[in-house]
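Quick one: this structure, given as structure tokens, is what I'll be asking you about.
Heads up, one of the protein chains got dropped from this complex, but the rest are sitting where they should.
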Amino acid sequence: MDGYTSVGKRVPQRDAVVKVKGSAIFTKDIKLKGMLHGKMLRSPLPHARILNIDVSRAEKLKGVRAILTYKDTPQIKFSISPTWADKLPLESEKVRYVGDEIAAVAAVDEDTAMEALDLIHVDFEELPAVYDPSEAMKPGAPIIHDAFENNIARVINMECGDIEKGFAGSDLILEETFTTQAQSHSPIETHCCVATCEPNGQITVWANSQAPHSLRQRLSYALGVDASKIHVITPFIGGGFGSKIDLEPSQAACVLLSRKSGNPVRISNTRQEQYMFTRLRHPTIEKMRIGVNRGGKIIAKEARVVMDNGAYNSHGPAVLSYNNVMFSTLYRVENIKYEGYLVYTNKNWGGACRGYGDPQVTFAQESLLDMIAEQLKMDPIELRLKNANNPDEVTANKVFITSCGLKETLKEARDAADWAEKKVNKPRHRGIGMASMIYTGGGSIGSGSNYSGATVQVNADGTIHLMAGAVDIGQGSNTVLAQMAAEILGVDPDNIRLTTADTDVTLPCMGTFGSRVTLCAGNAVFQAANEVKKKLLEEAAEMLEANKEDLEINEKRIFVKGSPGVSVTFAQVASAVHYKKRKTLIGHGYYNGPEVVPKDFDPVSYRGYPSPAMVFGTHIAEVEVDPETGRVDVVNFVAAHDLGKAINPLLAEGQIEGGVVQGIGWALTEEVKFENGRILNPSFHDYKIFTIEDAPKISAILIEPIDPNGPFGAKGIGECAMVPTAPAVVNAIYDAVGVRIKDLPATPEKICKALKEKSTS
Amino acid sequence: MRGIMKMKKTHQIQVAVNGEAYTCLISSKTTLLELLRDDLDLTGTKEGCDEGDCGACSVILNGKLVNSCLVLAVEADDGEITTIEGLDRGDALNPIQAAFVDSGAVQCGFCTPGMIMTTKAMLDEIPDPSEEQIKHYLAGNLCRCSGYVKIMDAVKSSIKRSE
Partner (left out) sequence: MRNFEYMKPDKLEDALSAFQEHEDALLLAGGTDLLVGMKYGLLRPQHIIDLKAISDLSAFRNEKGWEFGALTTIRDMEKSEILRNRMPFLCQAAGTLGSVQIRNRATLGGNLCNASPAADMATMFLAMDSQVRIMSVNKEKVIPLDGFFSGPNATVLGKGEVLTEIMIPEDIEKCRGCYLKFGPRKAMDIGIVNIAVLLDADKESGLCKKARIALGAVAPTPVRAKRAEEILNGNVLSPDLIAKAAQAASGEINPISDFRASADYRKELVKILVARVLNTLLAKSPIS
């Protein structure tokens, strides 16, 4: 219909064959000669001063080759941004959570390394700890980082319009407090890093990182090593969901251990370590107030959020900013107030987790709107339609909305889910609920940049090589980027060779997160492929003695329109260029955020927030609730997403389906449970991610408005699909049995208790 | 079954993996997973949890689907083992592998070898399983990327292809 030959096609992942054969190399599959195994020594206490570290006994253990403490590091604090830096790779003065890194050992095998850890003696002075962010904010609470009064790492205050006037003019105001819990990404592949260090100081790192170029920068920063000496390569990655973006202290330790020992070193997390010592979704307490007029228009809305940072920053400040901007940008509302606090506690720290602060605030907003719809006796979908964003609008918080398919997602989800019928005619204890969302469809410039680079090179024999910094973490960006390049060059995507995410070879890419890769890396590929196409056509025009404008490309052959017999192949052009001329056929593309950064952009609140595109969606969940046990079964699910032009609908559906199941898990069964700072359930058998028996039928619907800022009109999808899932499920539970769960997860026990309270009142 | 009559810390074992015979010298504590990945360089079988909860390490041992992380290598002495590497014939993919590729059931690919081995074991046992039987059989294989929708499609497609 749109005439594309590659873009828009449901093709399987180009990497799928090596994956099904078991020949795809993941980081832990790498074995190097003389490779040692590293383990980290971690704090057993949630908050303590380090008085002394004695490694002497461990050093004597047979098989131990290197031990590190903070003395082996330049003691430079790091985070995802230097401005937020609060973590040392190995702590020197204090430990701030159970698991805080103190030392590292490399030995001939893991068992010896573990034995060596037992021989390292640390003297601590235990300090009072605080686990509840509301308590941590109070005067007199134990101070976790000296520089932060009241343990507050970031405050966001943002107002648009006139909030008091807005509420005064509302016919109905509802206020509620919602809480959300820590979620663990639970990728099936744990963190793993292999590092070697040459005698000349050249470091090579293989890491399952979602952001290898950023990893190189952060390693350089934290270790005081010139970035040019660090080469980061990403093997295949077994899922990330945000957990593999940061510089991990164990990655820094891995590099230093290899430097100190002179051997390659591998550090790999056990599943227990993955749960206890890698990032989590920030828990939140969200107090929200929304005022509407009788007709359902939102007149004013206000949120006060306390976000639990855990012991260190990681992405925390940006996650709070996203929490604000997603709250403030969804729906057309003039009067908005947001007050947000990011608070340190002595627990495992939060980081980027699929949705990045958006699921938390969407849970609150979409639950509260459901309550408002009920009081207005208005259909929840009608309420959203009345307030939905439109394309080509600027919101009250000065965010540009380019393409917008929110209304279409509402309508199509409604029809696909048979909403009208099911709202009215449903069996007992069954319910249907919905929620909508907004997210970035092209990353953001909030942290200062939003870059992705790509190169397309045609070799002397006519083969095409696409090199892009973007990382495929399983979502299929390799396939999608190749499809884009193939479309432009008029070839089959299988004809494109691909190298990605290698800091020595590929132009930088900020990383795979924020649903940015399709748009940002895609734009870079678009530029690069078009540049090389132009060069090919210019050369071919000369060879064919024709005008460039009269030429067409098909299946690696360039011919004159209307005269298919007059043609040259890519190979012939490339050969002529390389052997007869002093030219090359290389195109570059480099994208860095939207074209114009608004002058009133605020890098804290993200007001005036420049993302090249925003994406929208609507989820509808159908549930059956056991009225005695409180157990919830999701029997059907519809997820409609506006993602601009779907470059590969098969892979886009895969993202949506996977996100929905993670979202349902967050709604019903997943919770990282803490007691006095210790995680009680660090395993697959006690942290409950869905099995195939739990997963419902899911209909993924793609809404494709063409976005002016996206390559072929495409926007992102990766993080979006778990943003509105939890409120859709919780709203459905309310519809089924009349109880509203305001603190996630909505476990059977909570629902059972709520049902009993309802029946006695 | 050959016994080991005296207490020993190291053992010489014979295993047939994907039709090839190997003699290996191992410790008592070596797991079958470690034997495959570290000693025989068959890294297609993955470690997801090392405690039998995720199925990423699934292999077929003497005709039975097992989590190789919970089998000692010495227990597999004299055994026949099939791993993911044993499924395809050079260029041609096994019908289950082909179905996983074509259905979009492969995202990050880390759970994939285990998922495919489980599918193979299931179809060897139940050539035409119902959807309920498929779910029950695959319940021990966790996937975090896909939501299982396209995995179910792939398994159903495998049934058709194997017919």
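For clarity, chains are labelled A and B in written order, and residue numbers in each chain start from 1.
The criterion applied here is as follows: contacts are C-beta pairs under 8 Å (C-beta built on N, C-alpha and C of every residue); 3 or more make two chains touch, one makes a residue touch a chain.
Keep in mind the model is a prediction, meaning the values are calculated, not measured.
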Query = Among A:R497, A:K561, A:K673 or A:K697, which one is in touch with the chain left out?
reply = A:K673
Note = Touch with the missing chain holds, among A:P142, A:P391, A:P649 or A:P748, for A:P748
Sole contact to the chain not displayed, among A:T196, A:S243 or A:T691 = A:T691
Remark   = Across the whole complex, the chain not displayed is touched by chain A residues 111, 628-629, 631, 668-669, 673, 675, 680-681, 684-686, 688, 690-694, 747-749, 752-753
Task = Determine and list the chain B residues touching the chain excluded from the picture.
result = 1-9, 11, 27-29, 31, 50-53, 55, 58, 64-67, 69-72, 74-75, 118, 121-122, 136-137, 139-141
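Keep this in mind: only the chains that are shown with their structure count from here on.
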Remark   = Cα centre of chain A to Cα centre of chain B, whole Å, reads 31
Request  = Please give the residue numbers of chain B that touch chain A in the complex, ascending.
outcome  = 37-38, 41-51, 53-54, 56, 83-85, 87-88, 93, 97-98, 100-104, 106-113, 116, 134-136, 138-152
Message = Quick check: in the complex, which residue numbers of chain A touch chain B?
response = 10, 12-13, 15-26, 28-29, 31, 185-190, 236-239, 241, 270-271, 473-476, 650-651, 653-654, 657-662, 683-685, 689-693, 695, 697-698
